[in-house]
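Heads up, one of the protein chains got dropped from this complex, but the rest are sitting where they should.
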């Protein structure tokens, strides 16, 4: 029986993995138990955010040292999904997902957090944001669910995918090779890549069928969405990296995950409800005691593309100075951190097709007993 | 018996006063009843934010047309306090404060919203951020309280001051004239100007005495603060403009104001409590019915200068790409708008000495009866 | 015989027209002689740059006061073409183009600067960036050439057009009315609007024929370009505003204009050559004496969309923090101001189809005799 453990660790800078190293050195975890990382680095979250690559290089170097495998191999085995941008009250941190094998003890709870990961083949630049990309993601999602040993798709609560996007250079190379990338605007490419990831999750979870969409549906038909898909996109990956999180009776441990869609950026109800699903009360803020049970908070959000929130004009999409994704991350993080009472939350923008149009989703992992996270 | 009315109006752009014009044209208000404006424009909120000047010019032109007074006179009679920056979910809007004279009807409530305004003399560049500036503000605050007819200082709940700051050009002119401005860094100057405003409010409200502080206390001793001071600073004013808001038995009308300090940027409790002071429940969000009672929401906030919030590092002060004030406004607005369910809130950064260090304050004006705001 | 005069005036802020007012008050010019303004304001040059609207409102108010016509009429008579963004060494300023009628004196030079202006009808949101927009511009260009009395199209050296673009709000309104705007991304819309303007100039100058292009050519076929087109786009206009500048034997005065295409952002040769066309030597900088002859410098430029300049990668298009147009304006202004020795130059980004792909163009107006600008 496997056990999932989650550690929420802080960084002094994007190359600072000292808290992870300490856990390994003091024997709390073995390096081989590290199965995935989902984190927030303090870059801008855009095409030219190199904090993700910096963190990843440092992580792989560290694991390499302890595991005796080359970094180039590890990077294809351990998903490291980073979202740049710790706007406002967010604190740079990463959730470390560990799998402990072969714990013979009887399970404490009927079901517990289960983790599965998978990597797709590299996505050619000309496929980014198109059906081939969607299918590549869906295949990896199914594989990760199988790896997690989750039998009911309803038990999947959060699927994180990191998708490659197209830079000016990659687009130029593809064009020179006679291919036609969807766009050579890098920010646009990141958006299409996220759409492909969301469709891939929806397809992998049987939320939609292959015939339900065409290439034009991506960033076109926003009624298609998955409330369990969380997609990041960045220049530093070439394959789709997938982390599936759910609950399973086949897993031990005390953690549990829940999720809720957010209808818009003001949906405080979703935040309170997802906590309620885990037996945690926010009135209006989670108590210090309950706060200790929370192991990870994962949020996706989006500046409403129609330019209004509940009828009032917002200015995020018209701002030439600050990228709209930075705006919305800061706002939603302010709301969620206020309810949770903690800035170590993962709030990622670019929620196209991830939760309701103009909204997003929230997933929380918490211990099923007080003081156990 | 005077009556205070508050209208919350939206803007399509910073020069759009069409909603105010409509109120005048349809007879809802008379131009002469306009006593103050507090609003959020969609600039960057910094030294080079000209959206405030643009709005002000348009406002004064409009009032001039209806009142037959020159704009240059009106600008010294009607405080127009604008804070730039509608980060995240905030919606560009302005609260219009009107005073209706001579309503003979018996008051409906034991006390109601009272408004008083005042203008100081122009502040020389070399005085900005120093004791002379503090005293200038305090004098104007006392005058505005008298104008409002508020007898007990405890009944004052919110004092908005707009202070002049020093630009590169103003500093150079002062230096050429043999004066020594406190700083020639415009962003620094804005911070000192806000500090002087806060000290001035505290002094005017008898929260501190003249001997409690020196020039070095401004931006130096953060234990000195007023939970009722809200200070903006900008290039477009030369005098301190003051708006005092409180409750008074001498005023009619159905509105009432309350305030609460915010201990930090995650203080959702303060938001819920100030609503509770006005008989409005947020569980977790204000209901649509109660939302209609809310006439104005006024918030000050600040990126914690110690670099941490509740023990976790934030990155606002180390960010060369986005000004720290833009970060914190977006985050706190996300929280407050989520509880209120409305993005038309005034959230202003630069809360030095305005509420607890690292936090700020919130004031809300609401109707005392349902459906009356 | 008409005479064109050009005054280059500085601003303390975007609402500061005091230098123009001084020229009127001291009798240097009459308000009725003001025929066009081309200027740089210190905004961000993007969709949310309101410095242009602020300047325009102030200008029209000032002219209204002196001419006794309402601002709403003047705004349709006097083109006020502003480009936001004074990055780097650029200094906020505006070139004031005046036409003096009926000067009976014999002309001093065989030909001299001629000015013509025109306004198109308003452009519906759904036409922006499409053929109807191109034709609207071309018609206005032909009308302005006729107004200038320029007989040979070769004598036209610079055509400035200000085109309307689509904001989130305008796009939503058009969609609600059953129309299909080309895009609802405001920055994208500004680019398409500039393309339509450039095609319109090329068409109006007979550089291309109506059958040479389709809607897909705009931002699609960059071999189509006009080395005399300078297009700005902004939220504050609804019609195309056109200013044609050329040389004509029918005009008196001492000024003359020349232009050169710039092949890329490093094309210092074009700068030196256009000065040479006017008899001004830069070795390497224009002398102080000759600098006094220069009345206006007008430049368009563009971040090379292929991601490289002379084989070396640039990062302008991949930058999520600073808009690419701000990058290129700052760089090209640094080059041109260094040769001219003066930061009062108009350098405008967004040069799609305006000069060679990846480059742009430069026009200079100078006195034909020393000390006369």
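For clarity, chains are labelled A, B and C in written order, and residue numbers in each chain start from 1.
One rule holds in what follows: a contact is a pair of C-beta atoms (placed from the backbone, for glycine too) under 8 Å apart; a residue touches a chain by one contact, two chains touch by 3 or more.
These numbers were taken from a predicted model, which means no experiment stands behind them.
Residue in contact with the omitted chain (choice from A:5, A:264, A:321 or A:342): A:321. Residue B:323 is the one among B:86, B:111, B:285 or B:323 that touches the chain missing from this view.
Although one chain is not drawn, the whole complex shows that of C:175, C:250 or C:272 it is C:272 that touches it. Checked against the full complex, the candidates A:13, A:30 or A:100 give a single residue touching the omitted chain, namely A:13. Here the missing chain is touched by one residue of C:88, C:279 or C:292, and it is C:88.
Residues 44-49, 167-169, 172, 184-187, 305-307, 313, 315, 317-321, 323, 326 of chain B touch the missing chain (whole complex, contact as defined above).
On the side of chain C, touch with the chain left out of the figure occurs at residues 10, 12, 42, 44, 86-93, 265-269, 271-272, 282, 284-285, 309-310, 312-316, 318-319, 321-322, 326-328, 330-335, 337-339, 341-344.
In the full complex, chain A makes contact with the omitted chain through residues 12-15, 42-43, 48, 50-51, 53-54, 57-58, 61, 169, 235, 321.
Following the convention adopted for this analysis, only the chains that are shown with their structure count from here on.
Among the chains in view, B has its Cα centre nearest the centre of the complete protein Cα set. Rotation angle, chain A onto chain B, C-alpha superposition: 180 degrees, expressed as a multiple of 5.
In this assembly, the chain whose C-alpha centre lies farthest from chain C is A.
Counting the residue numbers used at the interface between chain A and chain C, over half appear in both copies, so the two copies meet with largely the same residues. Among all residues of chain C, those that touch two or more other chains are 48, 169, 321.
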